[in-house]
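As structure tokens, the structure follows; a few thoughts come after it.
Only a single protein chain was left out; the remaining protein chains are all shown in position.
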Amino acid sequence: MGNSRELIAKRAADELEPHSFVNLGIGIPTLVANYIDDKLYTLHTENGLLGVTSVEEDAIDPLIVNAGKLPVGEALGASYFSSADSFAMIRGGHIDVAILGALQIDSKGRIANWAIPGKDIIGVGGAMDLLEGAKKIIITTNHVANDGRPKLVDECTFPITSERVAETIITDLAVFKWQGEHYELVELMGDSTIEDVQANTTAFYTICNELLQEGKV
Amino acid sequence: MGNSRELIAKRAADELEPHSFVNLGIGIPTLVANYIDDKLYTLHTENGLLGVTSVEEDAIDPLIVNAGKLPVGEALGASYFSSADSFAMIRGGHIDVAILGALQIDSKGRIANWAIPGKDIIGVGGAMDLLEGAKKIIITTNHVANDGRPKLVDECTFPITSERVAETIITDLAVFKWQGEHYELVELMGDSTIEDVQANTTAFYTICNELLQEGKV
Amino acid sequence: MHLDIQLSIDEALKHVKSDQTLMVGGFGLVGSPLSIIEHLTKHDVSGLTVISNNVGEAGEGLGILLRQGKLKKAIGSYFTSNRDVAKYYNEGKLELELLPQGTLSEAIRAGGAGIGGFYTKTAVGTNLAKGKETKEINGETYLLQEALKADVAIIKAWKADRLGNLVYYKTARNFNPNMATAAAYVIAEVDEIVDVGELSPDEIATPHLYVDAIVKSELTLTKDGVKNIG
Partner (left out) sequence: MHLDIQLSIDEALKHVKSDQTLMVGGFGLVGSPLSIIEHLTKHDVSGLTVISNNVGEAGEGLGILLRQGKLKKAIGSYFTSNRDVAKYYNEGKLELELLPQGTLSEAIRAGGAGIGGFYTKTAVGTNLAKGKETKEINGETYLLQEALKADVAIIKAWKADRLGNLVYYKTARNFNPNMATAAAYVIAEVDEIVDVGELSPDEIATPHLYVDAIVKSELTLTKDGVKNIG
């Protein structure tokens, strides 16, 4: 489990173009920071810091935290700003990529990651702003929920976070890319097979030619 | 003329409550700065400075100017900010008093001070924002226009700057205060008489009891 | 002379009255006016509406006010971290208004800037859009969010000069500068009060016209939790 999370995070890092501005969500997305050169990327956290880096235990400043309220460090060239200014950056389209977790992803490319039906809806944080505003969305998540049910479903049964499509999905089984109308399975993770993906996915998707030709079906 | 301008400015200064935040318009309003203790008042200029003070010729910094693009100084405790932040202060009701000039003032308390009919309307600056946002408006102006015509008229023939009522009018002849429905003449300036005011005013106004009792009519 | 606006916390808190709306700065406990909140728990007020990203933690910060029954309503973006909030909400003891964090912070800024409302794409098509007006602008759908204002804001800054000019410290800034603009009375808790002129005019984040009272911190957030420094 820990290992698959690291694998997903590492794969997400490969998606990033050098010199891009990236916001990392809570959970697996946070681990992406371990796989990127912080001279090549600039990390943003919505509570008001551009230029997030890791921090050693003995250098922790309790007043420097990320959106998950975890201690972080200040990169060279960093800047601080208010919440309103921070979300102006996000909403205004100035963040190149947001890497986020998801509870569900559906055939329309929509994400649900803020509320569970039947449970009280009492927290949304910056999820909706990031999904709306970031130029590109990468979803990192385990392929199935803790109860074994598919997370990639035909239509979200959990409340959606945005109508906006997430361009890239990276799970412990596979990588999917949005192709204008639907997702395409473009890569298998680790030693997973197309059968593994099919058995655990109820969302519609196509399979890219390369995988079909490699006879991975 | 110069003297009456100074007289008006001096009288306007008397209207200010200690520790208030004041924006001074171009013309006579700018002169008000000469009659106030800058330890007791904080002057705002809409191009982005709170804490305006006068500057000696040899200390002029060409990059510190007021809204009239004239060189000013930086008071102790001053701060600089962007145009959007500066007008947020104005529009948000954080400026206690704006002292402005006027081309016309009408019986409804409305001010015209940004455009002349027949001339091209190509400049408004911060006039509308100030009239809308300042908690209190003091108009300082000569009682009549350069051509001798009244400025206090029944209804503005020039385009109005705002529907908002200006609370106090100070001219070289008199001081008027808005009384909920109309202006009241509350004070005569210099050695002017009520007859002078009447001869040069077409706006409706009442005369306060004190002046009537003093037999100034 | 210029006004020295330093007050004791209890003097400043005389401006907080029952049934008012209160803005409270901070992201969790970071940048939260911990000392003012602590004093507020001892004030006899009720029926408060709080506008704050969170309602503190269970039994900490604003969480104490909740347990004391002083809160009528909370407007914020993330109440999940205080388990009491769901409990009080379900028991009908607390009203909630949940806003996306960016919409919340922008609505506070709008309140301070004299903006009646604004159009955002955030939350369009979601459950949080329910009951809100939409509008097409240049072919895209936006949601109307009205401005938020408060009677009193209690905020945390790093340093103040005696006039009330403020600077903030790192990610302890968060909602504080925006809340400083959006309330009729603003109380800023600060770690340090310096002489007028010591803060550079180009660096001041909150000009003093926004601040009505400055009070000294008695509590501070350390690596090992909240500590008394009074």
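In this document, chain identifiers A, B and C correspond to the written order of the chains, with residue numbering beginning at 1 in each.
Rule of thumb we're sticking to: a residue touches a chain if its C-beta (ideal position, glycine included) is under 8 Å from a C-beta of that chain, and two chains touch if they have at least 3 such contacts.
Bear in mind that the values here come from a model prediction, so they are computed numbers and not experimental data.
Though it is not drawn, the left-out chain touches A, B, C in the full complex. Summary of contacts with the chain left out: across C:G56, C:G76, C:P100 or C:G114, the touching residue is C:G114. Contact with the chain that does not appear here is found for just one residue of A:G92, A:G118, A:G148 or A:G180, A:G92. When the full complex is taken into account, the listed residue touching the unshown chain is B:I64, out of B:I64, B:I138 or B:M189. Interface with the hidden chain, as seen from chain A, comprises residues 19, 21, 39-40, 42, 44, 50-51, 74, 76-81, 87-95, 132-133. Residues touching the missing chain, restricted to chain B, are 45-49, 60-65, 69, 74, 80-84, 86-88, 90-91, 115, 120-129, 132-133, 159-163 (touch as defined at the top).
Against the chain not shown here, chain C presents residues 106, 110, 113-121, 135, 137-138, 140, 142, 146, 167-170, 173, 200-203.
Here is the rule we go by: only the chains that are shown with their structure count from here on.
Between the CA-based centres of chain B and chain C the separation comes to 35 Å, rounded to the whole angstrom. Each chain gets one centre point, the mean of its Cα atoms, and the points for chain A and chain B are 56 Å apart. Chain A and chain C have centres, each the mean of its CA atoms, that are 29 Å apart. Shared contact sites, meaning residues of chain B that touch two or more other chains, are absent. Taken residue by residue, chain C touches two or more other chains at 109, whereas all remaining positions touch fewer.
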